[in-house]
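Subset of chains shown; positions unchanged.
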Amino acid sequence: MENNKATADNKSRGFARHRREDMIGKIYTYLCVLMLIVVIVAIVYFVASKGLATFFKDGVSPIEFLFGTHWSPDGDNPSFGALPFIGGSFVVSMLAALIAGPLSICAALFMTEIVPGKGKRILQPVIELLSGIPSVVYGFIGLTVLVPFISTLTGGDSLGYGVAAGALVLSVMILPTITSIAADALASLPRGMREASYALGATRWQTIYRVVLPTLAPSLWTGVILGIARAFGEALAVQMVIGNAPFLPTSLLTSASTLTSVITLNMTNTSTGSVQNNVLWSMALMLLFMTFVFIIIVRLLQRRNKL
Amino acid sequence: TTTEPAATGTTTTPAATEQPAEASVSGEILAVGSTALQPLVDQVGQEFMANNPDVVVQVQGGGSGTGLTQVSEGAANIGNSDVFAEEKLDADKAAELVDHQVAVVAMATVVNKDAGVTNLTKQQLLDVFNGTVTNWSEVGGADQKITIVNRPSSSGTRATFEKYALGEKVENVPGAIEQDSSGTVKQIVADTKGAVGYLAFSYLDDTVTALSYDGVEPTEANVQSGDYPIWAYEHMYTKGEPDGATKAFLDYFMTEEVQNADVTELGYIPVSSMEVKRDAEGKVIQ
Amino acid sequence: MQTSTQPRFGTEELSVFYGTNEAVKKINMEFPEKSVTALIGPSGCGKSTFLRSLNRMNDEIASARVVGKIWMDGQDLNDKETDAVTLRQKIGMVWQRPNPFYKSIYENIAFGPRYHGTKNKKQLDEIVEQSLRRAALWDEVKDRLKESALALSGGQQQRLCIARALSVSPQILLLDEPASALDPVSTGKVEELIIELKKELRIVIVTHNMQQAARVSDSTAYFYLGNLIEHDDTTKLFSNPSNQMTQEYIMGRFG
Amino acid sequence: MKAKTADKIATGVIIFFAVLIVAILGGLLGFILFRGIAHIDWHFLTSPSQNFKAGGGIGPQLFNSLFLLVLTMIITVPLGLGGGIYMAEYAKENKLTGFIRLVVEVLSSFPSIVVGLFGLLLFVNTFGFGYSLLSGAIALAIFNLPLMVRITEQAFRAVPREQKEAGLALGLSKWKIITSILLPVALPSLITGTILAAGRVFGEAAALLFTSGMTTPPLDFTDWNPFHARSPINPMRSAETLAVHIWKVNSEGRIPDAKDVSAGASAVLVIMVLLFNLVARWFGRVVYRKITASKQVN
């Protein structure tokens, strides 16, 4: 901060002052942003250094980790195939998106197209509440209601634990994510676009189906992808209902695992530094990596969506 | 840069095996580890704090692995574990730790009440858990498909069960499920036809059938006599010999007051009542 | 395409409310055949609102309520029984800002007819060419029909929107400041187009440019605060308005 | 006619799904409250939990959840505000900004369990904060930060640009404009957003298992010295929150009334989230009215 010469001069005092103020503002906000960057770098660094140790220190083959289907970390002849978990995560979150996607888009359409105004006033708080319900509570309900229900549905053939239960619980959890993004996208569509279609004598559904949805497809996909990302990273609720068997899911009713569930179950029971522990960090790294992938997909989608 | 645990308390009464005198010790004790052991340690910790207002006992779960790691790294005063340290840590690290066996936990195989079996031999049990046998009728029970409810592969309970009941590690059978919580395991076994799992004695009740093992009933007496082999110690490890508040706490743990009240109340068996002892390899040494 | 010979098109005591705010107040107006009617008035006086009620576009605004009658072919368009979707086919509309669909040029035009039953590719091609020709855009775009409509310039987009409106053979065309976002050359083209089109259909145009109203319209209506202050032959209204307020507005005393 | 039938059917389907969603929420809330409300009484809300006896309460857990939230907010709000202001007012459209945006997005969809493990590694162990409120608060702040940044950025962007220009034209410094002109206008949505975000943090468990811990030392509610071990507001003590308690009771819990306790605690959690929503809306409106209404201002 340079000091001012003509202190008597009101204006030059103002000069120094606004410079000083702006400097404070800049330092403050830049520090905050720096903090964000530090946090992410630190997370990536820590997770990567632990997660990569599996391969570099313990000598587990990355090929085995990524494509092996045999998971037996404590066996006498340990093997570390994480494909069942990677596959499980994908299957469960895709299924969840498959259920929640259409539902959410309908909800968003309801808010913006079918009953604009009032629809939003009803559904918006509902959506916010759904997103506010803690995941342990979702897990608890899944455990006490959904799982027995599925079991009864199958006539007791299945325990109810499995992919279907996991996907259903997750679908409710990601409903708010997709809905709010879809609703924002719908709201951002210029009114004129809809009106032009109406003015041609198109019905509301024709307008939605032929004009609104195609135009907004990239944004809607963004919502779905972020929903999948959320589902991918959700831990406790899934772990409570999915059954946690370390096998690639073969049907909706078989017990399976996800990356998050195997981490939750085993991370704390293994001792730091052991290969059993490190391989779980590798899975955390995998989660991190997938988050990046999802975000990049979203970015590519948004680039296509220059409204 | 791991901070030293704040176990810098001092003991005025040497070897306080009896009731610790009021306000005799001070400091903070951090006990981390086994979630199974956590309720017991937490309970005893609270009583200990009530007697020693200057002591804070912090009990965290996190699992046996975390407990052993933390105590070995000096991040905790006590590492709670369901298994011997040698089973989780490198030998040199394990050697630095001092074992305090505070209770014995015994487990029983449990099946759904309709399964129609009350006893399995070691071989039969192994066949069930490694998937060789898939229907209860094959081992003399009802014609029901077997559904296995396992604990996670890293769980101490599972390790104990595999070691002493099955005699070897088994891998998951497709269709089996893993649950982290004993309560849930019991619930599932009680509700699902053909389900089988394993539970600590404390969880047993008449909603499930507890099986005899090689003809020996899962009772406390059979465990104490050494006839029933599916049991393990609950360990509280310290790095080196404990001192100060930690020592006072561990000593308090071994008092009659705790062993015959809290320990038994929670379904554990007091170590002192055992007629046999085991080492880390599982060999009976007495 | 023939000009239909419906006897009248007009409103009777037409009011529009947004909530409790009466934005358009009991308008009685007649739109003669084969003629252009211009609506002028200061910003916010209700021109757009009035225009949008003519093809029931205000149905789409939750807070809007339209009261009164809109006569066309002896039918009250504002009747609950009248199907808005069907009538909109007969009444085309074009807005201030060009709003092409995010589709190809071809699809923009073919969209309406296809929905109304023309599936035949050849027929569609014909309609597309016809409509673009009538909107004086054919020559400029005929080689790039498959390209995105968004790649056109503003003026071209606006003519595309007019072509789109024409594609479903409307009998009436509603234009809301169709040239105000355009450059002079495009404005000129759109104005010529309007004069051309009125040979075949009725046109109602909202404009804030009085010279434009004077150039293209046969009759002009002056709105103020939701009221229809004066409606007369365009030459009469601009040269010798009977109302003092109209006079002041035309003189540019405000607005 | 066909188009109209399709329209009717589609509308019906959309409305059906919208109703379904409301029904799901209604069902969830109804279920949670129905199951839980019977267990909620003054004793349950205020007394400490039990380890293996029935009849424990959730008093310390409830307090911990709230206090942890306060701590989290103390960390998040200033940082998030600064970050958001940067994004809205300082960031130029360049690669760096693109990168920061990426950071915020990635951070906001990080799996919470990874953040929890990171917290265990760094705050609990390396920094030696131990299992403590502080560790938990930092972990939660990491979640909340991106949300806060986004809320702030949106709130500032929603302020009419003309406000800023008016300030500039008077020869004010940019920082002065931000703090004295834009901030007050952005405040209502800032407050609403912050409270809603807080509500979300309230139910987080996965990250806290490893950071703020799973037990609470006996608290002395007469001792408010933050440096005393048994003081409720000692940030270095471990603290089990409501959500963690539900998790714990459901996993290795040994209390006979585990079902009742978790039902009751779930109900309390959900009621709190409901309260957060209501308060957020109400407070935002009040502030908005204060700032814009024709009543006395300033």
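Letters A, B, C and D name the chains as they come in the text, with residue numbers starting at 1 for each one.
Convention: a contact is a pair of C-beta atoms (placed from the backbone, for glycine too) under 8 Å apart; a residue touches a chain by one contact, two chains touch by 3 or more.
If you're wondering where the values come from, they're calculated on a predicted model, not measured in any experiment.
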| item | value |
| --- | --- |
| Stoichiometry of the full complex in this file, by chain label | A x1, B x1, C x2, D x1 |
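As a working rule, only the chains that are shown with their structure count from here on.
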| item | value |
| --- | --- |
| Neighbouring chains shared between chain B and chain D, ordered by label | A |
| Target chain C, source chain A, minimum contact steps | 1 |
| Remotest chain, chain D as reference, centres from CA atoms | C |
| Which of A-B and A-D has more C-beta contact pairs | A-D |
| Centre distance in Å when chain A and chain D are each reduced to the mean of their C-alpha atoms | 17 |
| Distance from chain C to chain B - Cα centre to Cα centre, in angstrom | 82 |
| Chain A and chain B: spacing of chain centres that average the CA atoms, whole Å | 37 |
| Sequence positions of chain C contacting 2 or more other chains | 85, 115 |
| Where chain D touches two or more other chains at once, by residue number | 3-4, 209-210, 250 |
| In the complex with chain D, residue positions of chain B that touch it | 1-3, 28, 30, 32, 35-36, 38-40, 42-43, 46, 49-50, 56-62, 70, 73, 75, 180-184, 202, 265-266 |
| Residue numbers on chain D that touch chain A, as the complex places them | 3-4, 6-7, 9-11, 13-15, 17-18, 20-22, 24-25, 28-29, 31-32, 78-83, 85-87, 89-90, 100, 102-107, 109-115, 117-118, 121-122, 142, 145-146, 149, 171-176, 178-179, 196, 199-200, 202-206, 209-210, 243, 246-247, 250, 259, 262, 266, 269-270, 273-274, 276-277, 281 |
| Interfacial residue positions of chain A with respect to chain D in the complex | 14, 17-19, 21-22, 24-26, 28-33, 35-37, 39-40, 42-43, 46-47, 50, 102-103, 106-107, 109-111, 113-114, 119, 122-123, 125-137, 139-141, 143-145, 172, 175, 179, 202-206, 208-209, 226, 229-230, 232-236, 240, 260, 263-264, 267-268, 281, 284, 287-288, 291-292, 294-295, 298-299 |
